[in-house]
Structures are given as C-alpha cells and as structure tokens.
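Sharing a structure below in structure tokens format, with a few things to ask.
The complex appears here without one of its protein chains, the remainder shown in place.
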Amino acid sequence: MDHSSLAGRIFRGVALALVLVFFMFPIVWILMMSFQTNEQILRIPPRILFEPTLANYQALISGHLRTTAGNLEISFMRNLMNSFVLSSAAVLLALLLGVPAAYAFARFKFRLGESIAFTLLSFRFAPPLLVLLPLSLYYQQLGLNDTYFGIVWVYQLIALPLILWIVRGYFEDISPDIEHAYRLAGHSWREAFTRIAVPLAGPGIAAAGLLSFIFCWNNFVFALILASADKQPVTVGALAFVTASGIQYGQIAAAIVLSVTPTLLLALYAQRYLVEGLSLGAVKG
Amino acid sequence: MARLELNSVGKAFGAVRCANDLSLIVEPGEIVAVFGPSGSGKTVLLRMIAGMFEPDEGDILVGGRSIIGAPPEHRGVGMAFQNFALFPHMSAQDNIASGLRAKAAGGEVTSRVNSISRLLKIEHVLGHMPRELSNGQKQRTALARALIGNPEVLLLDDPLRNVDAKLRYEMRLELPSLLRRSSAAVLYVTQDYREAMAIADRIAVLIEGRLVQVARPEEIYARPASVAVARLFGDPSINLAEVTPRAEQGALTAEVAGTRVRLESPDRQPADYGACWLGVRPDDLTVARTAGEGAIPARIVAITPMHERAVLLLRFADGIEWLAALPPDAAVGSAEDSVFVRFAPEAALLFDRASGLRIGLPPRRQAA
C-alpha cells in the first residue's frame, strides 16, 4: 500500500486504537483492580491513579482472607494447583487418544467413520447441563464422584473432540505420498506414523492441545457439580470470594490475574511457535 | 536380480475400472515406460505394485514370488514421486539415508549417501532442508532416496513433471545410464511421449486401464497398434481423415477432401478395406505452390514455428484441418495462401474405423 493518503493512515490508526481499547480494557482494568482495596474499587467515580497494594495477592497466597465479618480460610492456591493437574491430565489423555484417532479418520475410510467422527464432535454442541444430571448419577454409582480421575474423564468431553477435529485436518494436509515414501524405504506403518505424520502435524497438535487446555481450564460447571472443595479448580474456587460480608472484588481480580496468567503466557509463547511452524510450509515438501 | 511380472492385474474403484487385465514383464536392468494420457490408470498401476492398494484380480510377482498382501516395506520396491514426497522435516542427507537406516549401519550409510549423491550431483546440498532446494535438486534427492536401497523394482511416477524444461532435458539424457547402474526392473510413468521414447527400452501404452501396445519406442512410432496410440506419439500429432479406400487398377487409393491419393497396398486384398481412418504424420507431408496428381488443395490458416520446424495449419476444402511440419527454411508462403499438399504412399497409415486398430503395413523408416 504505497499510495495510501495521510488521511487514510490516520483513520486506520484511530480505528486500530479503538479496537485495541475495546479488547484490552477489561484486562487492564482487572489488573488495576487487583492492586486496589475493595474501598478503592467501589469508589464513585473510579480513579485511574491510586496507591497500589499487594494485600489481595498476599491474602490469596497465604490463604487467609480478612473481611469485615472476620477471618476466612480460602484454598485458592490449592484450586490453582487443581486446575493445573486436571487440565494437564485431561489434555494429555486426550492427545494420547485423539491423535491416533485423528490419524485413523484422516487416512482410512471405514464404515461409519464419518458418523463416529461427527458424534464425537456433537459432544461439543450439547450444553454441559444436559449431561450433568445423568453423569453425576452414574458417577455416584461407579464411585467416580469427587475423584481426580472422574473429572479428568469428563473433561474429555471438552478436549477430545477439539483435538480430533483440528489434528485430523492437519493429517489430511500431509500428502500421503510422504508416508508412502517412508514405508517404501523400509519402515513399518508405526514408524511412518511416529516419525513422519506426527512431527509434520506437530504445529496442529500443539494448537489443538493448547486450545483444549484453555477450554478445560475455563470449565466451571463440571467441576462445580462433580468435585468437592479440595478437588475444585480456580473457576469454582473463585466463588469463595462471594462472602457473607460482600463480594471481595480486589481478591477476585487478583485471583483472575493469577489464573489467567499461565494460559496467557502459554498462548503467547505457543503463538510464536505456531506461526513459525505453519509458515515453514512444512507440509508441502 | 529379479524380474517384475504382472499377471492379468485388474482393479476397480466403484464403477471405474482403472486396471483391466494388465500383463507385463519387466526384466532386471530393463526400463519400461508406462505412457498414456492422464487418467489412463498409470499411477494406479504403480501404486498397486508399491502396495498402497491391492489389485482386485491377478497377481504381481517380483523374482517369481508374489508380493500381493505384503506390506510396502517388504516388497523390495523403490519409488520416486511426481511431487517429490520428500520428508520436509529432514535434511536432504537424512531423506536419502532414510532408505538405508532400516538396513545398514552408521558408517556405511554415510559412505553410500555420499556416493549416490555424487552420482546425482547433489553433494553440495546434502545439508539443506527440502524447502531450500530447487525443484531439480528435490527431484534428484528423491531419486537418490529411491535408488540408495538397491531395490529390485524401481517405480518412477512422472519424476520430471515438476522440473523446468532445461533440467528435464538434462535428466532425460542422464537417467537411462543412471537407472541401468542399479540393474533394477524399472517402470517409468510419463505423460510425455518424447520422454518415454528417450528413456525407455520398451514402452507400455496404457489407455483407459488397458495395455494397448507394448513395444520398442521406434516400433510404436512407426507401427502404432491403433489410432489412439498413433495420436499419442508425435508432436504435432498425426493427421487423420475418414476414408474408404478403393482398389483401382491394382493400386489402392482413397479420397481426401475431394482429391484421390495413392496409398501403398499392404498385406491383404484391397477389396477387404471398409471405412478407415487415414493417418499421416505432419513431418511426412510436403507442401508446394503447384498442383499435381494426388496433391490436395489447401489454404494455410497459420504458420506456427515449433521444434525447429515450420508447422503449417492447413484447411482443406471440406473444412478438415491438417498440420504439416516442414524444415524451418522451407519457403511455402504465408497465412491465407493456397497450397497443395502431398504425401508418399508409404507414409500413410490405415486404421479400421470401427475398432481403431491399424491395418497391417510394411515397415517404414529404416535406421540410418
């Protein structure tokens, strides 16, 4: 665009700034709230300038929440840990199951193949509440209620379809001839899968894993119903800040910052990696 | 070394039969080109041999042993692909070595990779990733990868298709001796008849899933089995006209665009001919300004120089168009001029109109 006029450039700048503000404002505001006391937050009109405090973070990390109604014990750090364990385990399991399945769907035409793939995807269509009641009944019968394994298992409803469908597309983009060539060079199909297909679909697998990690991390309702306090992730744990003496906005903000930071960093890091991986033109050979 | 044998191989995908009773023997050290128009089943044939899918009927044998049902990695087959199919995440060196890792130890791998890449002139790019290679280098790398394991059967799927004209020409000169070093039985798929003629010992012409002629290149060019084969060999391709030959005073003649032309009487009674296709190659036509017996009047539509020759598009009185390929310096006038076209009786090929099969003609074009 070497011919764009000055007015055009200014307009573009303003438009970009507006979009940026629209999307970034909530994040910035939450970050600012996390360094303020409840009183500062509830001030009207709100102020941009304030004296920052680390009290919110202190309370979260130490687990002692001081409110006007007295001291509260909270297990935010435990929740954070739970989020990590549950999401990672769920994604890992989904990758182990989903990547080979995606490969099968991409490479082989078999009876009912498309129907099975679609059924798996349709798990994503149904609202979680639809399956929650029967699921919790089953879980009570099976003794899976309030176990890490049970929650990880139910997280598969989120992670598996995502991984399956994203990775399948990546496998389909790899020319089958590349794998044929590897097999003709004297390698079994298992080696062709692990040494050729998986590395070439790497960026796709990473993207799918990352996306499903974020979806698992953000899940609320499964863990709310199926887990008790000591196994609940941050999304549920944040409810603790709605106390008898009012809503602890400062702590909520700090909790949000702490729980968003890992996924945000992961996304930023992976984005760079993903862009690199995709621009390699790896698949075309 | 082992010969490759196809016995009545057949394959259908749904209602489409892309291989029909294919039988072919390729001796070790022999290069057979599989040539045909696109969609004729060439690639399907190669892929059945490579084990990417199995034939519905018939048998494929390597060294007398059936390879039906064997996984690709146990068939002793090497292959180079039209789209190269290099492993994008491995260097050229590792790509080539991948053909050996399964069979040989470290030190030997390096020395064999080095010797094959010297032969293919890619030593200087061994460290490069496929995306850093030119198309020519990619194809040489793919060839090296296919050759390095000393396969008993070597399949080349239109390997020069995506290489530029100059490199394609060089490779065309180089490939036969390169392929013969390996003493593998080579099947070479191509859509370019010149490539097939240049590289192959024999050409197997595949049309709509059937092998219509398997013979030496010069044999196919001079004595095509059918009108379809004749049309595939030659650029510009052979001129055709619908004729019904007639015997007159012991000589065979036919009417082309209102002019009676003499044909050579082949091995059967002139009276036996029915409706035929008359075929004359563009380089067998001569064009003159003057009329004469057996000279067909025509108008020059356009002159298109090609392959160091002047190619004339001629239109006869009845609207039929023929091409004549003349020496570049032939002074024959320019577009819109009226001219007269002749050909020698022995240059004419006759094909049965119903079956398309050639009606036997004595040999022409003896070797110089």
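Should a chain be cited, it is by its letter among A and B, assigned in written order, with residues numbered from 1 in that chain.
As a convention for this text, a contact is a pair of C-beta atoms (placed from the backbone, for glycine too) under 8 Å apart; a residue touches a chain by one contact, two chains touch by 3 or more.
Note that in this section contacts and distances are computed from a predicted model.
> Using the UniProt record as the reference, specify the protein name of the hidden chain from among "Alpha-ketoacid dehydrogenase subunit beta", "Sugar ABC transporter ATP-binding protein", "Nodulation protein E" or "Fe-S cluster assembly protein SufD".
"Sugar ABC transporter ATP-binding protein"
> Just name the one of B:F87, B:Y188 or B:F233 that touches the chain not displayed here.
In the full complex, the listed residue that touches the missing chain is B:F233.
> For the chain that's not shown, point to the residue among B:I25, B:A247, B:M306 or B:L357 touching it.
B:M306
> Touching the missing chain, which residues of subunit B?
So the residues of subunit B touching the unseen chain are 37, 164-166, 169, 172-174, 176-177, 191, 193-194, 197-199, 217-218, 221, 231-237, 281-283, 301-308, 311-313, 321, 323, 325, 335, 365, 367-368.
Criterion: only the chains that are shown with their structure count from here on.
> In whole angstrom, how far does the Cα centroid of subunit A sit from the Cα centroid of subunit B?
57
> Write out the stretch or stretches of subunit A touching subunit B in their complex.
Contact set of subunit A toward subunit B: 175-178, 180-189, 196, 199-200, 280-285.
> Where on subunit B is subunit A touching in the complex?
By the definition above, subunit B touches subunit A via 50-52, 71-73, 75, 77-79, 81, 83-89, 98-103, 130-131, 138, 142, 145-146, 149.
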